[in-house]
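Working notes for the structure below.
The complex appears here without one of its protein chains, the remainder shown in place.
Up next is subunit A:
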Amino acid sequence: MYAQMIKTAGTGVKSPEEMTEEERRFQARVDANEKIEPKDWMPEDYRKTLIRQIGQHAHSEIVGQLPEGNWITRAPTLERKAILLAKVQDEAGHGLYLYCAAETLGVSRDELTEQLLSGKMKYSSIFNYPTLTWADMGAVGWLVDGAAIMNQVPLQRTSFGPYSRAMIRICKEESFHQRQGYDIMMKMAQGTPAQKKMAQDALNRFWYPSLMMFGPSDKDSVHSAQSMAWKIKMNTNDELRQKFVDQTVPQADYLGLTVPDDHLTWNEERGHYDFSEPDWSEFYDVLKGNGPCNVDRLTARREAWAEGQWVRDAMLAHARKKAATKVAAE
């Protein structure tokens, strides 16, 4: 899941007394774990929030091709090149499922794309960090996909049917991505001194940005409470971040790499790791467009879209000609 800081539409959770009859029926269905389908009645704010969330996730898959695409032409073996190509292809496919899920809510893929390119909609902050060495392909799979899975697994049970089904498909592929990332890290961490240095450097650079992927603490947010009541958000950001840290630290230990946090300790009483918060001012800078790669990423997408205009126009024109010929023949 690559959606962060999704602004939940509306004013927060309503009590049953404040709800209309339709809203009460809707909430009862959600509470009973029934799936809401596109043609069913739904509160306008539920629809709006889902469009934001699914759209941001889709955009993240699309922009997320760029940092990994950056290494396809330099992959060190044919097998690694093939695996990376397959992975980036999967990501484009995930974007496609998600745009399709969003379309069922009444927004077209082109509209969402325009909003991404104009900066009105965001994609995950993580993709505004550069991929500088081959070990970064490992770190992205291990940490970034790992963090994404934390959120996506519970979202398989989300209340909106098309979103839930997209998540089920996506989760299957993401776990393969995470494994291949970890496999690269393992080769690097057990490799030559230079490879080990690359692996540690990748962990150093990606650790905190990965923790930021879950967004700042939202345990007291009324908006999050509403999204959780609608079951389009299944856990708080802090719960997921903690789960991620608990899962990842032993993996780093196994690799012989050091998590770049002097305060990282196992807390026997809590049964969890204590860890340092990321620098949230950096996070807000990245969201505002000041991450290391924001400008380059968005420029790449804008150029691809602008330079592809003639192709899209031509395909449409050709399809129309063919349809016209068919009609004439009938």
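Criterion: a contact is a pair of C-beta atoms (placed from the backbone, for glycine too) under 8 Å apart; a residue touches a chain by one contact, two chains touch by 3 or more; residues count from 1.
Keep in mind that, in the parts below, contacts and distances are computed from a predicted model.
S.K.: Missing chain, UniProt name, options "Carbon-phosphorus lyase subunit PhnH", "Antibiotic transporter permease", "Phenylacetic acid degradation protein" or "Ligase-associated DNA damage response exonuclease": which is it?
M.R.: "Phenylacetic acid degradation protein"
S.K.: Touching the hidden chain in the complete assembly: which of A:Pro76, A:Pro130 or A:Pro292 does that?
M.R.: Residue touching the absent chain, from the options given: A:Pro76.
S.K.: Determine which one of A:Val88, A:Leu116, A:Leu143 or A:Cys293 touches the chain that has been left out.
M.R.: In the full complex, the listed residue that touches the missing chain is A:Val88.
S.K.: Kindly note down the residues of subunit A that lie in touch with the hidden chain.
M.R.: Touch with the absent chain occurs at residues 62, 65-66, 69, 72-82, 85-86, 88-89, 92-93, 95-96, 99, 109, 134, 184, 187, 191-192, 194-195, 300, 303-305, 307-319, 321.
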